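Let's turn to chain A:
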Amino acid sequence: SSGSGSADGAGAAGGGAPVDGGTLRFAAEVEPDCLDPAVSPADVTGVVDRNVFDSLVRLDSAGTFHPWLATSWEVSPDGLTYTFHLRTDVLFHDGTKLDAAAVKATLEHAVDPATKSLYAGGLLEGFAGADAPDPATAVIRLTKPRAALLQALSTPYLGIQSPKSLADNAADLCRKPVGSGPFSFVSWEKSTSVTLKRNPGYAWAPEGAAHTGAAHLEKLVFQIVPEESVRQGQLRSGQIEIAGNAAPARIADLKGTKGFQVLQQEAPGQVYGLFLNPVAGVLADERVRTALARSLQLDALVKSVYHDTRHRAQGPLGPGTVFYDKSVEGVLGYDPAGAGKLLDEAGWTGRDADGYRTKDGKRLTVVWPTSAYLARDNRDLLAQGVQADAKKAGIELQYLNQDPGTFAKTAVGGTADVLGFSFVRPEADILRHYFGSASTADKGGSNLFRISDPQLDGWLDQGASSSDPAVRGRAYAQAQKYVVDHVLEIPLYVPVTALGASSRVHGVGFDAAAFPQFYDAWLAAR
Partner candidate 1 sequence: MAVAEEAARPAAGSPADPSGGSPADPSGGPTGGPLAGAPAESFTDAKPEAEPEPGPAGEPPVLVVENLRVGFARGGDVVRGVGFTLRPGECLAVVGESGSGKSVTARTLLGLTGPGAAVRADRLELDGVDLTGLDERGWRGLRGRRVGLVLQDALVSLDPLRRIGTEVTEVLANHRLVPAARRPARAVELLAEAGVPEPEVRARQYPHELSGGQRQRALIASAVAADPAVLVADEPTTALDVTVQARILDLLAERKAAGAALLLISHDLSVVARLADRIAVMFGGAFVEEGPAAQVLAAPAHPYTRELLAAVPGRHPRGTRLSVRSPELPPPGTPAPADAGCRYAPHCPLAEDACRTRPPEPVRLAGDRVARCRRLDRPWPAPRPAAGPPATGPSATDSGTVVLTAEGLVKSYRRPDGSTHRAVRGVSLRLRAGEVLGVLGESGSGKSTVALMAIGRLRPDAGTVTLLGEPWPGPARGADLRRVQLVQQDTLSAFDPRWTVERLVGEALGAAGRRAARRRREEIAGRLRLVGLGPELLGRRPRELSGGQRQRVAIARALAAEPEVLVCDEPVSALDVSVQAQVLDLLAEVRERTGVSVLFISHDLGVIRHSSDRVLVMKDGEVVEEGEVEEVFARPAHPYTRQLLAALPG
Partner candidate 2 sequence: MSVPALVPSRTPRTARPAVAALATLRRIPLGPLLAWAVLVLLAVAALTPGLLAPQPPNAVDPVNALAPPGSEHLLGTDQLGRDVYSRLVHGTRDSLVVGLGATGLALGAGALLGVLAATARAVVDEVLMRLTDILLAFPGLLLALLVIALLGPGTGHATLAIGLSMLPGFVRLARAQALLVGRADYVHHAVGFGQPRWTARLRHVVPNALPPLVVFATLSIAGAVIAGASLSFLGLGPQPPDPEWGAMLAEGRGQFEDAWALALGPGVAVLLTAAALTVVGRDLQRRLEGRHGHGRR
C-alpha cells in the first residue's frame, strides 16, 4: 500500500496528544441508499455504518485478523464450523446487551430473502445457519469451506445489530441503524446529511486501535455533497473537515497548500480494468486481445488522467490485496509493433479509409458499452485515451454511453466486447466473482461473458476453500498470471481512496478495504 497521510489505524504523526470533542464534518459524494448494512451494497453505507456497528473481528491491511466483539474464534478442521467467543461487556446503543443471539439474528437477517440484501447476503455465501449454544458463544455453520468468511465478517456490512432493533424496527431499519459502535445514530436528513454522536460508554475498541474507550470526536456529520468542486470549496473555506473523493487534480493542489492534507490509501481487490470478451466476438481471438492490451500506453495515460495520483494496474488485483502476485508485473507492456504483428497474424491486415484494420472487408470494431453511473473517477476520460491508443493500432473502440436499463441488458446479455469494472474488497476471492464459471450473471456473479475455464475454476475454488494461506497464495498467483497471460482483463489502474482534509484532522485511518476509520480521529484546536 502507498499514499501520503496515514495508513491503518495509526494517527498522523506529529499531531500531539489527541483532543477530545468537536464535530468532524465529512462531505461524501453519494448518499447511502439505506443505513441497514445488511441491505445496502454501497461503499458510503460501509463508511457510515462502520462507526455505528462493530464486527466480530477486525482485519488489518496486512491481512491479519484481530479480536473485536469476538475475543477469540476457532475454525473446525473441515472448515465448515466457526465458533466465536464473544465479549460480555458490550451494550448496543439501545441498551441491549450483546450476546450470541444478537450475532445469530444479525446473520439470519442478512440472509433472509425478505431483507432483499444486495451485498451482505452474498458475503455469507454457503451460510448454513448460526447457533447460540450459550450467550457468549456464537457458532456459524457453512455448507462448504469458505476461506473468505472471516473477511466477510470483518466488514461493516455484517456488523452486529441490536436484536431488539431487528425485531421491533423491522420496517425502519434503513433509517434507524442500532449497533454497538463508537458512534450512535442521531439523524438522517435525506439528501443532506447523516449525523452520528459519540457513544460515551464505548469500551470495546478492536485490537490494534490507537486508543481505547469512547471516541475522541463529539459528533460525526456526513454531508452529502455530490459536486466535487463544492466539496473542495467547503473544505478550503473551513465548512467541512474532510472532503471525500478528492479529484486527482485537487490532490496535488491540497498537498501543496498549507493547512490541508491528503489522506489516501490504495484500495485492495479487483482494480479498474477492462474485461475482454474471450467467448464471442472479435476478442475471442487471444491475439487480438493481446494486441489491444499491448497497444495501450497506460503508464502515460494513467499518469496524465490522474495527475500522477493513481498507479497503473499490472494485474487483476491491487498490490495491496493479500495474495497479490508480483509475477503479473510487466506482462502487458506497451508494444505497438508486437501488437501490429499479432493483428496481422490474426488476419486483420486490411486498412479502411479511417485507418482502421479490416478483415474480409469488416472493420476491427470493439464495443465497450458503459453507463453514466460508471463514469466516476475520470473513467470516461481514461476511456477516451484508451480509445485513441486503440485507434493508433487500427482498432475501433466504440465507447458507448447507454442508459442504465439498456446497459444492464447489454452487460448481462454478454454481447459486449469490453466492459470496465472495479470492486474494492480486501480478499483475493473477488477474482472468482469475475472469472469463476459459477459466477455468471444469472447466478448473481459478474462473470458477464460466461467464461468457463476449468483450470481457472480450479485455482479459484482452491483459493476460496482452503484455509491454508500458502495454498491459497499459490492458487491465486496462478489465477492472476492466467488472467493477464490470456488477457481476460486489461488492468488499467488501482483505485484509491483519497480524502482532502484540513490539517486539524488527526488519527483518521483506513481499514483493510481502504474505508476511512473515525474511531481514533480527533480535531486539533483551531
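Heads up, the rule we're going with is that a contact is a pair of C-beta atoms (placed from the backbone, for glycine too) under 8 Å apart; a residue touches a chain by one contact, two chains touch by 3 or more; residues count from 1.
Selection criteria: all candidates are chains of the complex that A comes from, given by their letters.
Just so we're clear, the structure is a prediction, and the values are computed from it rather than from any experiment.
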item	value
Touching candidate for chain A, same complex, options 1 or 2	2
Residues of chain A defined as touching candidate 2 within the complex	228-229, 247, 249, 253, 297, 300-301, 303-305, 371-372, 375, 378, 380-381, 383-385, 387-389, 398-403, 405-406
